[in-house]
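As you look at this complex, bear in mind that one protein chain is not there, while each of the others sits in place.
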Amino acid sequence: MRRVILWLVGTAIGTTVLVGVKAAPGTLPFDRSAEAPLDPAASGTPTPAITRTTAPSPSAKTPTRSRTTTAPVTRTIVGDAFPARDFGDVQVKVVLTGDHIDDIIVVQMSNRPRKAPSLLRAEALAEQSADNLTNISGATYTSEAYVRSLRSALAKA
Amino acid sequence: MTGYRRSVTVMGTVATVELYDAPDAERLADEVFAWLREVDRRFSTYRAGSDVNRLHRGELTLAECAPEVSEVLARCAEFWRDTDGYFDVYATGRLDPSGYVKGWSVQVASERLSAAGAVNHLVDAGGDIQTRGRPAPDARWEIGIRHPWHPASVCAVVTGTDLAVATSGTYERGCHVVDPRTGRPRGDLRSVTVVGRDLGTADVYATAAVAMGPPALRWLAGLDGYESMVVTEEGVSYRSAGLPVA
Partner (left out) sequence: MAPAHDERWYHERWNLEPWQHEAWPTAAPPAEPPQQPRYPDQRPGSTVVGTPALSPPARGRGTRRLLVLAGWVGLGVSVWLWFANTPPGSVDGTAAMLVEAGRITGLIAGYVLLVQVLLMSRVGWLERRIGGNELMGWHRDLGGLLVVMVLAHAVLLILGYAGYDESSLIHETWSMLTTYEDMISAFVATGLLVGIGVLAIRAIRAVMPYELWYFLHLTSYAVLLLSYGHLFASGRELADLGFGRVYWLALYAFVVANLAWGRLLGPIVLNLRHRLRVAEVVPEGQDMFSVYIRGRRLDRLRARAGQYFRWRFLTRGCWWQAHPFSLSAAPNDQYLRLTIKAVGGHTERLRWLEPGARVFAEGPSGVFTADRRTRYRALLIAGGSGIAPIRALLEELPRGAIVIYRASSPADLIFREELDWLATRRDAEVYYVIGARNDPVPRQVMSPKGLRGIVPDVQRRDVYLCGPEGLVTSAVAILRRLRVRRKQIHVDPFEF
């Protein structure tokens, strides 16, 4: 019995430590180093996805970019991969000119079909690659993992 | 043709503007995004101070609202009749016109762009897309419809010059469309895409179809001027005869 309690306590402590190690700066109560550059949506606050009224810019702590008169350079920045809710990772890359977002491209998304149903009838659901399409109806970019990957890319800008 | 493309996050999603051969593309894009943000401020159900929420709480009367708000709500009332009650801004128990607002705001943005001389453009807010003109002299806009199960694929591509494409579905935000008659979320239609003249109307029709469930197939087929594509939760896809697939 004593051994079980020891193991339980050990597991609780171990899990807390592991989660803490991967915590984002600012999440832990004693770490207020950085602020989220974009929506506070993912911080678990009750109201989701409140957008700022300014264009997304890197966090206030980093020096603001001054607009130069020369043509701004177009850069592509890859965000971190974040685990999507069920499985797999979502990773986006952002094409920036200056600090305007030109494009958001999905780099990876777990393509594992989740419960792709067996199709009994003749009219099968077609599937083709979305590689050479830039506009997709139905892709709302509202999922958690998208937003976080996007934020991470913009934070690196 | 010179092209200009830019995206921002707004309304809890990503909005994109693509302009070809447009005078002063940057400024036009700024205006579009400013308009979208204004719409968000007024209509977002997530903002405590939005007109919609204040209206719902009784802090504002309809007469005191901005003209766009009363106009939108009036249109929503008409849609409620047209969709036999399936498009209902009070379906979730609180005032929520977002099934129309997104498409409508993109449509207005598109109209303003055309008025300003940008005749070849695409405006996309969270998957509701309005296009005008052409991306290249002899090319047409190609809009993919996201595959309901495989996130990195599409299940169809529609093509055209003046296209309004609205998709409502359960695969990104879960079953968020409520059937007004039962008050419960519906999930039997996984994805409904409506293509037609007005993006606002297309948005409403797509939302209403998801709320309707399987009877929507017949109803969508009878719509005048609007084509559609439906994928059910079992994986069967249906599309109307006139859908402009590539």
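As written, the chains take the letters A and B, and residue 1 is the first residue of each chain.
As a working rule, a residue touches a chain if its C-beta (ideal position, glycine included) is under 8 Å from a C-beta of that chain, and two chains touch if they have at least 3 such contacts.
Everything quoted here is computed from the prediction, not taken from an experiment.
Within the complete assembly, B:G174 is the residue of B:G174, B:P215 or B:G242 that touches the hidden chain. Think of the hidden chain as still there; on chain A it touches residues 1, 3-4, 7-8, 11, 14-16, 18-19, 21-27, 36, 42-46, 48, 80-83, 85-88, 110, 112, 114-115, 144, 148.
The working rule: only the chains that are shown with their structure count from here on.
Residues 5-14, 16, 18, 33, 37, 40-41, 46-48, 122, 124, 126-129, 141-157, 165-167, 169, 171-173, 191, 193, 231, 233-238 of chain B touch chain A in their complex. For chain A in complex with chain B, the residues that touch the partner chain are 38-39, 41, 47-51, 53, 55-56, 100-104, 106, 108-111, 113-119, 121, 123-130, 133-143, 150.
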